[in-house]
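Complex shown without one protein chain; remaining protein chains in place.
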Amino acid sequence: MAARVTQVDREAVRRSTGALGVAATLRGLRVTSRHFIRNLWGWMVGKPQVRTVMVPEEEDPKPAAFRGMPVLVALDSGKERCVACGLCEWACPVDCIHIEPGETVDEVERYPRVFDIDMGRCMYCGLCEEACPEEAIVMSARVDISAFSRAGLLWHKDQLLTPASQLARRLAYIREDYGRR
Amino acid sequence: MNRKVIEAGRDVLDLPSDALELKLGPSHPATHGTVRILLQLDGERIRKAEVEVGYLHRGFEKECESGQYYQVFPYTDRLNYVSPMINNVGYALACEKLFDLKTPERCQFLRVIASEASRIADHLTCLGACSLELGAFTAFLYAVEARESAWDILDAMCGARVTTNYVRIGGLSHDTDPSFPELARHKLADVARLQKDFEDLLLGNPIFRERMEGTGMLPAPELIALGVTGPVLRAAGVPYDLRRLAPYLVYDRLDFDVPVGGAGDNMDRFLVRTEEIRQSARMIEQCLARLPGGPVDIDDPLIRLPGKGKVFGRMEELIGQFKVVTEGPKPPPGEVYFAVEGGTGELGFYLVSDGTGKPVKCRARSPSFSNTQALSRMVEGSLLADVIPTFDMINMIGGECDR
Partner (left out) sequence: MVGESQTAGQGDEAAAQHPLLRALAGRFGARVLGTHAWRGDVSAVIEAGALLEVARFLRDGGEAGFDMLLDVTAVDYLGRAPRFEVVYHLVATTSGARIRLKVPLDGAEPALPSLVSVWPGANWLERETFDMYGIRFEAHPDLRRIYLYDEFEGHPLRKDYPKQKRQPLIGPGSRAESGSTR
């Protein structure tokens, strides 16, 4: 078990060129034609070998751990889970979350009257999700933040609220993962 | 200012003979958009080269000093943005040295896997970009396709390809699921297949060889004096690799080769990198085979956030959560320097703590910065065309160089 120091093999490169570079050229042609035929055949039988995904017509497959934009989880009642504790605001390195707490007569007592995320600054880091003690802010799979103005990049509470059913995959993922600890 | 002069009875064109100033970059396709090289040319020969950096400067250190220790991680992603995991790991290890922590086995193995997959991506980007800039477009496509596979490994670990933010002080943001080793092996096979095609297509090519061989050389003692590390230094025959010299994580338990070159020209630098990709894949395979079970995080609610399940139910953990987020974990006062082997060389973090939750100083010793400094010495006296392969093989990453 150890690291060994070895010498790179320049001689092999020299040999592989062949006289006047003919061998190298033929080898290059073989590689490119193989790729060409493989891709063409894949395309003909409907199993493309290239990795191009026709976004947005096609869905780009995303891993379970994927972090898109942070959104607020909505309860079945349509209200937010968030209790305006402000931890996500603290944790955010770029200060892009703005919360103004309000009081409610519900059992949770507090709710965010204003909850804005500046998507122009958010870097999808996920620290807010990690800090939230209520699973109220999670990283969705959405990445479509384009807007016509800077003001349009400031997302308000009503835009951020997403039904828990649409976030099922992420919620299951973080629950399973955090459960391990 | 051409003028006709009569010399020995003939009309002779008197051409200006002062040096031609050429500004290469900052938006030259081969400078990756972030650096300017001021060249003084005498015909095709470079008399003097001056490198100007700073186009991507964004105040990394100032930002770090204004946040908690754990808030630095997203910024480290953006240092060397082609191998972000290594930066994450390096910063976490520096913090752990400061806090005096030891992470669980599983975490260490996963960190090595993440670092090496990043290194593969880093080297493939470097080699691919080099081939592209020397005119071999097809080879570039194979390299980035292979890089995509390497990024898939990172993607499965942390959910992002470039902005990873994966490592935490005392752990990782997520554990991997049981299907991960299978996927990683599959992706490594893809990388190996494409790398072979890439090499078959490119290495023996006479044009490629002529542009790489014997260019950009500098003797090893001079490289050392200039502070050059990483593949560039190893290509000159100096086996300076921190994974071998000062093994961190579990590198001392892995079997791997440290390839070195002899002449130290661009060809050696290229070959060192191609071999390092293979060695990284070898290390990942060993880690996958030996990946132990158990937790990935240390069990200390004052440093690593407790699990969500616990926070929901228990007051103590909830208070811990509030403390860790608002005040941040607090290290003892002191200062540490910790370095890891980054994609381009020694990536060190120097942290100074005064006992509060915010660093007094968080410095990244970036290998690209020191390596880029050597560029002018490498190209002075050579031909203009040699700047491109030399610059590529130095692999200056703007985010890391300019911080």
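For clarity, chains are labelled A and B in written order, and residue numbers in each chain start from 1.
Operating definition for what follows: a contact is a pair of C-beta atoms (placed from the backbone, for glycine too) under 8 Å apart; a residue touches a chain by one contact, two chains touch by 3 or more.
These numbers were taken from a predicted model, which means no experiment stands behind them.
K.L.:
Write out, one label after another, the shown chains that touch the chain missing from the document.
P.N.:
Visible chains that the missing one touches: B.
K.L.:
In the full complex, which of B:H32, B:H123, B:H174 or B:R363 touches the chain missing from this view?
P.N.:
Touching the chain that is not displayed is residue B:R363.
K.L.:
Would you indicate which residue among B:L20, B:A246 or B:L302 is in contact with the undisplayed chain?
P.N.:
Candidates B:L20, B:A246 or B:L302; residue touching the omitted chain: B:A246.
K.L.:
In the whole complex, not just what's shown, which of B:I224, B:L288 or B:L318 touches the removed chain?
P.N.:
The one listed residue touching the chain not shown is B:I224.
K.L.:
Of B:P29, B:P292 or B:P333, which sits in contact with the chain we cannot see?
P.N.:
B:P333
K.L.:
Looking at B:A49, B:L79, B:L98 or B:L271, which residue reaches the missing chain?
P.N.:
Residue touching the chain left out of view: B:L98.
K.L.:
What residues on chain B make contact with the chain left out of this view?
P.N.:
53-54, 57, 59, 61-63, 66, 97-98, 100, 221-222, 224-229, 233, 238, 240, 242, 245-246, 333-337, 339, 346, 348, 350, 352, 354, 360-361, 363, 365, 369-370, 373-374, 402
Keep this in mind: only the chains that are shown with their structure count from here on.
K.L.:
Report, in whole Å, the distance between the mean C-alpha point of chain A and the mean C-alpha point of chain B.
P.N.:
22
K.L.:
With touch defined as at the start, can you tell me which chain A residues reach chain B in the complex?
P.N.:
Per the touch definition, chain A meets chain B at residues 1-10, 13-14, 16-18, 20-21, 23-25, 27-28, 30-32, 34-35, 51, 63-67, 85, 87, 90-91, 93, 123-127, 130-131, 133, 135, 139, 174-175, 177-181.
K.L.:
Enumerate the contact residues on chain B facing chain A in the complex.
P.N.:
My answer: residues 63, 67, 70-75, 138, 142, 145, 148, 155-160, 163, 165, 173-175, 177, 197, 200-206, 209, 235, 239, 241, 243-244, 247, 251-263, 267-268, 271-272, 275, 295-297, 305-312, 318, 321-322, 325-326.
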